[in-house]
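Omission of a single protein chain aside, the complex is shown with its protein chains in their original locations.
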Amino acid sequence: MRSIDTISLDDARRIIAAGEDRAQQIGQPSNIAVVDAGGNLVAHVRMDGAWIGSVDIAINKAFTARAFDIATADLAENAGPGDQFFGISGSNQGRVMIFAGGIPLREDGRIIGGVGVSGGSGDQDQTVAEAAAAGFR
Amino acid sequence: MRSIDTISLDDARRIIAAGEDRAQQIGQPSNIAVVDAGGNLVAHVRMDGAWIGSVDIAINKAFTARAFDIATADLAENAGPGDQFFGISGSNQGRVMIFAGGIPLREDGRIIGGVGVSGGSGDQDQTVAEAAAAGFR
Amino acid sequence: MRSIDTISLDDARRIIAAGEDRAQQIGQPSNIAVVDAGGNLVAHVRMDGAWIGSVDIAINKAFTARAFDIATADLAENAGPGDQFFGISGSNQGRVMIFAGGIPLREDGRIIGGVGVSGGSGDQDQTVAEAAAAGFR
Partner (left out) sequence: MRSIDTISLDDARRIIAAGEDRAQQIGQPSNIAVVDAGGNLVAHVRMDGAWIGSVDIAINKAFTARAFDIATADLAENAGPGDQFFGISGSNQGRVMIFAGGIPLREDGRIIGGVGVSGGSGDQDQTVAEAAAAGFR
């Protein structure tokens, strides 16, 4: 047996609230999702007016950030044609997202979950995700 | 053109909070999900300790309740072997749930969304979903 | 943040070894799989001569046992026509197995993973899974 730390629902709500604040600041309604250490969804919100197609993307960005312990923006840089992880987006039944907006959640240096944001441009999703992740620390 | 009413994120949060209260009363950690008039997820929470297999089920009970404008418990009674809707659970890419815990959300008699609960027995899910739906009205 | 216990690879190997011993005793080559607290695969073996179609089933029985914190044999009793969970096997992208052979793994009363066995009759799968689970305790 081994023990691991993971994200509680209270954590997830704090993370999402921080993301929402940032999304409102930049005027971009967003989907924000948080997964735990096992990659399983803890909480999700779709802000009024946010894309319905982004529900799936936000949840899967959060999954990806935890599944590979990497920001999806960083994974993206290794997943293009000719890169070492080109094709990874075809794995895990299409749940691997390779564009900005997914960030691992860290506690004392260990990754214990992930947050995913989808709703705007890559830059917008990234800044909202960063604000959300900062809400955890 | 026509206008429809739908569920806002504020509504979803109020609905989920009412469901959480009831889940805590009965001591059954639950997944609670709310969809809007389009059947698309507005918000979801997994209470600490709730089943991870119920994330999918709660979201899809909410979808089902709106997709067919019927409580999933009522759909279940028409979806068994020999019933008029037997096999309906194979449609919509496996998103149709035919057991208790999904309830349409009504405003002035019209259905404008759905709530889905998964985490306990059918009776437990149903009572949490009813409390959640009551939180909307 | 909250801490949870989960299954290590060493645990999984001990669990699988205990299951293999029992499978050999009864002369039934089996697939044996172990998942952690997040429902994610830790280890799997297919004994020589075991069904290839049972790879998927063993892994998903282990998933199911953890996803709903219940033995799949017990879930089966509530998942038939007219039962409260009829239709649950259509959720989670077909990963929910509703026949014997999946057992939750407990430590101090808490469920921290699951083991799944597939290869023989329901009774055979169940006895191998029970022996495997006993190898953990």
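Note that the chains take the letters A, B and C in the order they are written out, and that residue 1 is the start of every chain.
To be clear about the criterion, a residue touches a chain if its C-beta (ideal position, glycine included) is under 8 Å from a C-beta of that chain, and two chains touch if they have at least 3 such contacts.
Predicted model only: the values in this text are computed from it and were never measured.
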| item | value |
| --- | --- |
| Contacts of the hidden chain among displayed chains | A, C |
| Omitted-chain contact residue, chosen from C:43, C:98, C:112 or C:131 | C:43 |
| Contact footprint on chain C, counting only the chain that is left out | 8-9, 12-13, 38, 40-48, 52, 55 |
| Footprint left on chain A by the chain that the document does not show | 2, 38-39, 63-64, 66-69, 81-82, 84-88, 90-94, 96 |
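Simple rule for what comes next: only the chains that are shown with their structure count from here on.
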| item | value |
| --- | --- |
| Chain C against chain A, contact positions shared by both copies (same if over half, else different) | same |
| For chain A paired with chain B, centre-to-centre distance based on mean C-alpha positions, whole Å | 25 |
| Rounded Å distance, chain A centre to chain C centre (Cα mean) | 30 |
| Residue list for chain A, restricted to those that touch at least two other chains | 8, 38, 40 |
